[in-house]
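Read through the structure below, which is laid out as structure tokens, and then see the notes.
As you look at this complex, bear in mind that one protein chain is not there, while each of the others sits in place.
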Amino acid sequence: MDGKVLGQRVPRLEDPGLLLGKGRYTDDVRLPGTANAAFVRSPFPHAILKSIDKNAAMDVEGVIAVYDFSDLRPHMTQDKLPVEFPSGVPNAENAGPAILVKDETMYAGECVAIVIAETRHIAEDAAALVFGEWEPLPAAGDCKEALEPDAPSAHRDTNNNLMMEMVQEYGDVDNVFSSAPHTFREEIWQHRGTAHPIECRGAVGRYDPVSDQITLWSSTQMPNLAQSYIIRVLGLHENQVRVITPDVGGGFGPKFLFYSEELVVALAAKLVGRPVKWAEDRREHFLAAVQERDQYWEAEIALSNDGLVLGVRGHVIHDHGAYTAQGITLPYNAASTIPGPYKVPNYRMKQSLVFTNKVPCAPVRGASHPQGTYVMERLMDRAAKELGVDRAELRDRNMIRGTEMPYKKPLKTRAGVNIEYDSGDFPKAMKMALDGCDYYGFKDRQRNSRADGRFSGIGLSLGVKGTGRGPFEMATVRIGPSGKISVYTGAAPMGQSTRTMMAQVVAEHLGGDMQNVEVVAGDTQPIPMGMGGFGSRQAITAGSSAHIAAKEVRKKALKVAAHMLETSEEDLEIRGIEIFVRGTDMKVSLGQVANAVAGTPGYALPGGVEPGMESTQRFLTDPLAYCYSAHCCEVEVDPETGGVEFKRYVIVHDSGNLMNPMIVEGQIQGGAAHGVGNALFEWMAYDKEAQPLTTNFGEYLLPTAPEMPGFDVSFLESPSPLNPLGVKGVGEGSTVPVAAAVCSAIENALEPFGVHISEAPITPQRIVELIASANPV
Amino acid sequence: MKPPPFSYHDPRSVDDAVSLLSTLENTKVLAGGQSLMPMLNMRYVMPDHIVDLNKIENLSYIKKETDALEIGAMTRQRDLEFSDIVKENCPIMHEALQWVGHRQTRNRGTLGGSLAHLDPAAEMPAVCAISDAVVRVKGPNGEREIPFAEFPAGYMTPSVEMDEIVTSVRVPCWQKGHGFAFVEFARRHGDFAIVSSGALLELDAEGRIVRSAITVGGVGAAPMRITEVEEAISGQIGSEDVFKEACEVCRGIEAMGDVYASTEYRQHLAAVMSRRALVKAYDRALGGDN
Partner (left out) sequence: MGETRNISVTINGKTYQEEVEVRFHLADFIRQQLGLTGTHLGCEHGVCGACTILLNGESARSCLLLAVQADGQEILTIEGIAPSEDELHPLQEAFRDNHGLQCGFCTPGMLTTLLEFLKDNPDPTEEEVRIAISGNLCRCTGYQGIVAAALDAAERLRNQNVNQIQ
């Protein structure tokens, strides 16, 4: 991309404010008279709430109100939250998370009551004095054990924790396996924790009795959907609820969900007649923000004698958590990702979704694509080893070639759209990554390092991720009489530079001055429709809408300017905030042009145009644009401690055209860093009875700067034919292959010990244990 | 995650502090705050009174006496880290400080606070254990000295009475040219170690070990000396093999086990890290580079 501003490394519009401390996050919203909320949370993973005594809490000085389920139910149309993406969910009407515990709690940390007080301190004091009479029940902990016949039920009214089964398949897989010359089987455990944006969740509710309107400020990735849920559960009219998303300190998935805390804060503000703020603390985030968790895989691969994949089949047991917060996307994504960049002619993957007494599972950056990729890449490494073929060579033999694009897979996305890779060249990207890491020279380096008693290894992986989930995200581009350009969008910024991206797109067509463009996002009042930020989608959906809208506005502005300057449109150019007759100093300002179509009472509009210098567009897209990321990394493993150190990490990424290479690099690096966390550090531990064990940052380890490799990022740019900008999403793609590449490298480093890795994350202790078990004394 | 209600006291002298401690019930002493404050915010502790030592003068100093360092209990880890006196006379403390938390926590954390908190994996108690430090505490009945060997009374429990405060620490120095090393294995830089190990060695002219001290931290309830290793290497010429054999005894230490690191893994790391500390310390003793 080579525009004036589009495709350039322009500085971000967001930065000056954030760098000066002028960001406004949800907890920074300070309204006069605000009361502060704390939630009483269930201490048990599974228990019956027999009664609740709020008296001691109400007696604490400074406490304004304490509400439990029975207090709020009269104001609500239903007991539970709606299920997001309900299609295919059994009993979807009643499968959503509880708003407050009614009689049965199903995970530790679930909201039981809200305490509203003058300060958060007092609210916490009082929350400790809300006494529930609990009858603990046996809990379903590990999802694999929860499937056993005598396992405790996660829900007392069912005796089976198997929520549902799904199968994705094509071809004649069993037949292929019965005749294939080579088949290999792997059992794999994978775990991802929660996303942990550095800003936790938060909500501020305010009720205005004059307009009978609730306003909710929330740190959410989906303001418009949040508004619709409040309307639905509280039985209100669209005009009675406004949701505003101020600056968001990171989302990464778990804020793409409407939570009971948001609803309860909005309602409580109305009931107490004062603004109510809830700023989630980190412990609450550990307990109650959704996470991805455990998947137990059995997977088999069948190959021909020359190393061509004939088929893959298997089964995954997926921890679904206590409720269905957001559809059944995760295991579905994992299973549909497995064939990935390869030609897999026959395939079947069964998925068992299992209820446990843990917080619901819902997508975290990558949305189970990392797990699917991990399974396939582990199978590839295993097959390469068994067949005596180089790992890169075996992958290359099976990869879809660039000349075969677009390439249709015999699978559909969760939304029922065909999986068709729109553009790209997997073998080329992989080769570039291998060359960047000197893969073919590594054997010599490895030999030398082993001679020094160091164990280095190299690993590789390629992951594909569908991006730009439709159907649309609206954008309105408007030049006001001031000459300033406003862009309204349903996109939800949460740190991905959305404002800069939108301003670049619009400025490209309207004078090139990004400072003249203000992007309004995250407010349901001026923006009636919006889906928000998820699935690496906003550049494609909102960006394309803004692009088309800006072109429309440009056309109109030139038409009006031509009329005003008595020249033809072809002779005009927009520079900065003015429109010039090319090669002269004759001009009109954007403001004058906008004024001309703003209308003067009684006078005709110039040039016979429609009123208003604006355009609203909803670019429709159903098929996904597939980005992919080829990774090659070199690690050194200390077999005595199990410590892993990165020596280099090369990423070749293809997200089509690059709208701002600086921002895209930042997304790729950050996404890969998240993958490193999942590969080596992050583990949300629970005990057998489903009590969470890691509830602070000393126990749950996020990767820090010294452990992180410097990622060497370069790009292929295969434009997507699916949108006018030729772009693909960038938020998640680089997270996808990391755990696979890192474990491949560790296994390679530990080859002399015969260690085989079939788990992620892999911890130092596990590495030491694996070495010991492969080499019994 | 906000502190519970409490009364706040900021005495200006040790005597005032001690008198507050001996009259008030359910009190916590606040030094650098890098352990107590998180526990307060998380309400893991719910004291009625906080006695803040930060306003007491003359508790922050580093002095060189004839054969020991005298360090005030409120001396910040940062001041120890950047102290030339420490670096020159107690190089193992200087080295261990590189592993203590992060810049922001070392700016506030104190030596006395670290000892009183007594995390099993903390570096400063390990340095005191290896140096045979003597902890001075003051209570209503005056001052007493506690040899560090007797300082830990249990898991995160020093043998300091509720009405006593740590006032200073005497850290004996080893002679010039001794070998030292402080090594640890942690998941991330600045984390509490899974296992740490310190080693101090003095050699004779032939390179025979004439004096040694070895500790492991993060294994037992408090940092501990491994006297079996000290005895096993006494009089020996050091080598990787000698140290390796001697340190195997660490696999039999009674070790903590939890969800983050198993007993076996800690024992294994104790053997590995103590050997590495000894190898490094021995090399330095031979090189005589301090």
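The first chain written gets the first letter, and so on, giving A and B; residue counts start at 1 in each chain.
As a convention for this text, a contact is a pair of C-beta atoms (placed from the backbone, for glycine too) under 8 Å apart; a residue touches a chain by one contact, two chains touch by 3 or more.
None of these values were measured; they are calculated from a predicted model.
> Identify the residue among A:5, A:248, A:349 or A:750 that touches the chain left out of the display.
In the complete complex, the chain left out is touched by residue A:248.
> Which residue, B:28, B:78 or B:225, contacts the hidden chain when the whole complex is considered?
B:78
> Touching the absent chain in the whole complex: find that residue among A:496, A:678 or A:718.
Selected residue, touching the omitted chain: A:496.
> Touching residues of subunit A against the unshown chain: what are they?
11-12, 14-16, 18-25, 27-28, 30, 62, 118-119, 121, 195-200, 247-250, 252, 279, 281-282, 494-497, 662-663, 665-666, 669-674, 676, 696-698, 702, 704-706, 708, 710-711
> Which residues does subunit B use to touch the chain missing from this display?
1-8, 10, 30, 33-34, 37-38, 41-42, 50, 52, 54, 78, 101-105, 107-108, 188-190
By our rule, only the chains that are shown with their structure count from here on.
> Could you please state the distance in Å, as a whole number, between where the Cα atoms of subunit A are centred and where those of subunit B are centred?
Going by mean C-alpha positions, subunit A sits 43 Å from subunit B.
> Taking the complex as given, what residues does subunit A use to touch subunit B?
119-121, 124-125, 128, 281-283, 640-641, 643, 681, 685, 687, 693-694, 696, 698-699, 701, 703-704, 706-707, 763-765, 768-769
> Give every residue of subunit B touching subunit A within the complex, in rising order.
Contact set of subunit B toward subunit A: 1-5, 42-43, 185, 187-192, 194, 259-262, 265, 268-269, 272-273.
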